[in-house]
Structures are given as C-alpha cells and as structure tokens.
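For this depiction, one protein chain was excluded, whereas all remaining protein chains were kept in their positions.
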Amino acid sequence: MSLFFCEWKKIWNWRVVGLLFTFAALMWFLVLKVDVQNYKTLMTSAHYQREMFEKYGTTLEVEELDEYDIPGKMTAVEEELDNQISSDMLFTNHGIHTYKEYQTFMANGMDGMDEQAAERFFKLASQMDEQLWSNETRKGSQKLLVPPVGRLEMLAELQNRYAHYEQSSALHGLTRENQNHPVAAEAIRKIQSKHNNSLVPTALQGSVSRYASVVGVSAILMTILIVSPSLTRDRARNVYLLQYSSAAGRRILWIQLAAAVSSACIFSLVVIAVSAIPLLAAGMGDYFGVSMLFTSYSSLVFLYEITFAQYVLLLAGMIILLCAAAACFTFVLARFSTNIMNTILKIVPLGLAFWILYLGAISDTFTPFNMLFSSVLHGRMVMPELILCVVLAVVGVLTVVSILVRERKTDVSS
Amino acid sequence: MLSLNRVSKQYGNFMALEEIDLEFTQGVYALLAPNGAGKTTLIKMLATLIFPTKGEILWNGDDIIALDAAYRDLIGYLPQDFGYYRNHTPREFLRYMAAVKCLKREQVAQRIDELLDLVGLSDVRDKKMRKFSGGMIQRVGIAQAMLNNPRILILDEPTAGLDPKERVRFRNLISSLSKDRIVILSTHIVSDIETIASSVILIKDRRLFAQDSPGSICQQLNGKIFETDAVDDLDIPHLLLTERQENGQTITRFASEQGSGEARSVTPNLEDVFLYVYRDEER
Partner (left out) sequence: MVYRYELKKLLLSPLLLTLTLLCVLANLTFLLVEHDNAPSPRQTNRPEDVLAAQDASIFDGYSAASIAESYIRWYRLEGTNAEHVRAKYDALQPVIDRKAAADEKPQLHFSGQVSDVHVLLFGKLLKFFSQEVGLLALLTALLSAVYEQMRGTESIVYASRVGRQVQLTKLWVTLSASAVLSLMVIGCSLLIFFALFDFAIPWQADVSSVFDHALGETKPFITWNDLTVAEYLWASLGISMGLAWLCALIGFAAGTGFRSVYAAFGACVLLFTAFDLVARSSLLPVGSMLKSAWGLNPMWLWKNSGTWFTDGRAEMLWANFERLGLCAYSILFASAVWGAYHLLRRREIH
C-alpha cells in the first residue's frame, strides 16, 4: 500500500496542482462562468415554466394545463402589447395600433417594393422590433425583465409544447423516419403517450450538455498531462532497472497503473464535483426529478425517459470512464517512451483524438443531434455514447493489461 | 597557460569551491578528492559549462568566458555521465561531434578513422551504439574528446567502465598525449594517477590542499606508513589504511607518527596519501 502511495505522490506534486489551478481558473473565468450566466439569462426568460413547475411539480397533467390557462394569459399579454403599441408614435405614425396590425405589417414584408423602399422598410422594421423588445427590459422588477413581446413568445412556445405537441411537425417528420431511426420513433411514442408532460426547462439540457463538453474535454486532457510524466521519468532515469530488480519486481507496473487510473478517476470526480457547484447554485438541482424526454420548438430534444439527475450521473460516469481510458492509453504510450519529449510527441495526438472523439461522438449526449447516434448509427442503437465510453474504457484496460502481462517476460536493456 | 585566480563557486548557501588558485602548463594534472569535494565542479568550470561565482579562469591571460569559441576550440572534454545518440554508429556520432567542433571537412574522415583505431573501435565503427557496452561507450567518449586534437584535454572519470587492459592502453595514450598539451583528469583510480600524472591536485574543505608531483606528495608521508600482521598488538595512535591477504595472514597497512614493535616501514603511495589526507571525511 505504501508503494501505491509513493506512486501517487509521484503523479501529484505542487507543480501539477499549480498547473491545474491555473488551467481551472482560465476555464472558469473565460468559459464556464459565461455558460452559467447564459443559463441564468435563459432561465429568466422561462418564468412561466418555472411558475408551472413550482405549482404542479415535475409533470404537467392535462387538467393542470387547463387550469394554468395559457390562452387566457396570452390574451392578457396581447392587450398589454396593444396598449404599448397604441401609445407609441413609431407605430401609430404608420397606422399600426395593435399587435395584430403589427404582425400583418411585418408579414407583408417587402413584397413588391423597389430597392430603396425595401431598405426603408428594413430600417423601420428593425426600429419597431427594437422598440418592442427593449421597452421594458430595464425596469427593476424581476417579472418585467422580459418585455411583453417576449412573454407572448414564451406563452406561445408553452402552448405549442403542451397543448399542440401532437401537431408538431417534428413529431410527424420523425414518425415518417421510424424505420431509419427506431430509437427516435420510440422516444416520440413515449412523448405522445405521456402528453409531452415533462416540465423540464428547455434551456436545461443544452446548457448542461455544453458545460459538460467543456468540463469533460478539459478533464481528459488534464488527465493525459498529469499521468504521462511519472512512468516516463522512471524510464528516462533508468529507475525502472532498480524497480524491476527489487522485491516488488515488475509488479510495480501494476501498482503504477493503479495509481494512474485511480488518479484519473479521482481527479475527474473532483473536477465534476467542483464544476457542478455553480450549476447547483444556479438552481439546477431543483430539476433533478424531472423527465428529460420532451419536445420543444417543434423538435425532439431528448431521446430517453430518464430524469435530470440520472442524466447528470450518466454524463459524470461517461467523463470518468473516458478519463480512465485516457489514463490507460497514456500509460501504454509512456511505457514505450524513453524520455519526456518522446511521450509528449505521443500524447499530443492522443489528446487530440480524445478531443475530436468527444466533440464528434459524445457531445449533444442522448439527443437526436449526437453525430454518432444520427450520422453513424442512424438512430438504431440506444445510448451509443455511453456504450462508446464503456468500450473505450474496456479497450484501454485490456490494452494496458496485455502490455503488463507481456512485460513479465520482456528482456530489459537500459 | 591555463590559470585559476581565486576561483570560488557557490550554489545558493552552499560553497562548493573557495578561492582556488591553480596553474596548468604542460603535462597530466590529476584531481584527487573524495566524492562531493568539488572535482566535477572545477572540471565543469574549466569546460565553461558552469561559471565561477568569484575569481577568474584565464588562458594565456584572457578570461575563458570572454574567449568563448576560441577557448572551446582548444579543449577536449569527456564528462562523467557521457550522453550519446543510441541510434548512431560511432562514426556518425563522431562526424556530428566533428561538425560542432568545426573541424575541416576534408580532415574529418581520416581523423575519425585514426581515433577509432586508437580506441580500438575500428571493428564496430558502423554498428549502432545502442548495443555497446559501458566500456565501448566510454572509448567513443574519449575519441570525441580528442577529435579536435585539443591543447587542453579535460577528462572527468575517464577510465570508469574500462577493463584493466583498456585502462592500461588509455593510460599510455594519455601519457603520450601529454607531451605537448595540458591533460586535466579527475579519477578515483589512484593507480591511473601514479603512473601518468605529472602533478596531483588535492582539494580539501573546498580549498586547494596541495598541488605537487605524485612523488613529492607521497614523500610527505615518508616514515609514517607501516605494515604489520599483528594490528591488534599496536599500542600507538594510528590510522588504519588498507588490509590485504598474504601467505594466509592479514597484512594491515597503517599510518602513524612513529613505528611500533614488529611493524615495518614501507614506501607511501598515493592511496595512502588519499586515505590519510581525507581521514576526517572518511570517518
């Protein structure tokens, strides 16, 4: 056990911790903080949904939808908009007194206009649009942070999502592709059977997915950087000759592997835990019980009937598996490197491969937009991202184990 | 002439060498001191790899740091831990070293062949060095140090790893080379020094302790070195030096200010001097 801790201490030193902190600080201040702020901004424009969630819990049943009365709320907001428009000279000067008239004006667009008239129309439309969106945004009340036109859009989206989900073009479109995308078809069937009743905020999945991509890729790359030098240093300084001829013998490689893989797992776990704190502080924890399976803006957003908590746990598990796989592959490359520069030349392509793999096959996890799911497997496999992570971890472990078994009989020359 | 004027070397709070004054003209100069006494520090300063904290090293009155390439052109250096390109053959490696020593292209091939012959590596001149023994690698190192026919040959533990035959050959080589150049070598193998060194330099407590010919240095212990087969009977203050087996008896060599009983006086050698001078460090 003490030998294991000695190997652990070789991986973890103050310089490594310093490097990690610098990297983490850069990531937080320049990327993740902005992501969290974006999520908070998106959530301020989802307060009707939040209201429903607080009132009805994780699902919205048919009678609850009726009770919430989205059409009634839309009418009230439209009246508010009519008042705003009728009191604004920018609109009244052009014969627009109600929101309906504004919509008709915009819908007619530049039909039949010459170039100069079209330019004038474009300018006017922009001004009106800006006026409608900015009029009340800076008032102090939290509720009024979103202008009426924004609230109307929110209500329209909710109406579309909960009342008219069956007419959703995406659902029909995807249904036609049943044969090609059986997993998506199954998801649609489930959504239809439960009346698309999940009260999960639309922004939740996208925000978490983006955030997890940054955290995941960073954790993998840092794992590769942390794990690689310790084994190579032993080989570069010929310490391995002493190790192999000691009582521990070549068994030391197993201990070093255990130290590397456990470092990767614990490191990734810590990274995930620490990076989850700002998300929990932003109130994401409230939604742990909601189902992620829903459609929004006429498209299928998520594919599987799992809760947000399960989704987060699966994402965390996948990142840990990938970090463990990266540690195994790095270990193998370090075993065949005689000095640090050799290792660097090998871990750079490995890091890039993991990066590309994550962005190409893991990001947009469990959604129909995941490239592995849609472009490669054409929707025929359930959770291929998770399977890929497991396969990579297993292949990594098998590779390193086969190398270590072979090492028992390998002639050693300095 | 190569001279050191009050040269000191300090690493942080640790003083490695203090106010060393030395002069090298022609011949073999052997640095003799225990491990950690500053031999390699001194050698590396002479090779311009590290720089004096105080004092100066001069070649014919010019500072060697200021002379830069002109000085390095005069030296041949074999370090203690000699690195090499494992995938090169001796010939390829020496060609590269000839390039960094700015040897004329037309001289290189012949010079390399001569040197490989001299160090007994002609047969393996085109074999990769990855399979070479420690002694063979050391011989490649000696060859590279002599490539530019240096005026000053600096050798740090040159005979380490060589077998007795190779060591004798190397000693003869150094001896012949020293006729028209300065050879500075540090070694623990006293027999190497005794036969070829014209001057022995002893460093003790970070300072120059003595610099003289081996004979003169040994003379300082004349009448103080004895041998006996009954060391337990000794009743005088003495310093045990070495022991050896002879005719089934253990002969003990010791140093003492005066003789005692059956102990017989013997001629001191450099090993006796080394053990006597550095007895404090050895304790």
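Here are some notes:
The chains carry the letters A and B, assigned in the order they are written, with residues numbered from 1 in each.
Everything that follows uses one rule, which is that a residue touches a chain if its C-beta (ideal position, glycine included) is under 8 Å from a C-beta of that chain, and two chains touch if they have at least 3 such contacts.
These numbers come from a predicted model, not from an experiment.
Of the candidate positions A:Ala117, A:Ala281, A:Met341 or A:Val405, contact with the hidden chain is made by A:Met341. The chain omitted from view is touched by exactly one of B:Phe24, B:Tyr77 or B:Tyr278, namely B:Tyr77. Note on the undisplayed chain: of the listed residues B:Thr48, B:Ser191, B:Gln219 or B:Ser260, the one touching it is B:Thr48.
Mapped onto chain A, contacts with the missing chain fall at residues 15, 19, 22-23, 26-27, 29-31, 34, 126, 225, 229, 339-342, 344-346, 348-349. Within the complete assembly, residues 44, 47-51, 68-69, 72-73, 75, 77-79, 81-86, 95-102, 105, 141, 144-145, 148, 154 of chain B touch the chain that is not shown.
Just so it is clear, only the chains that are shown with their structure count from here on.
Look at where the CA atoms of chain A average out and do the same for chain B: the two points lie 66 Å apart.
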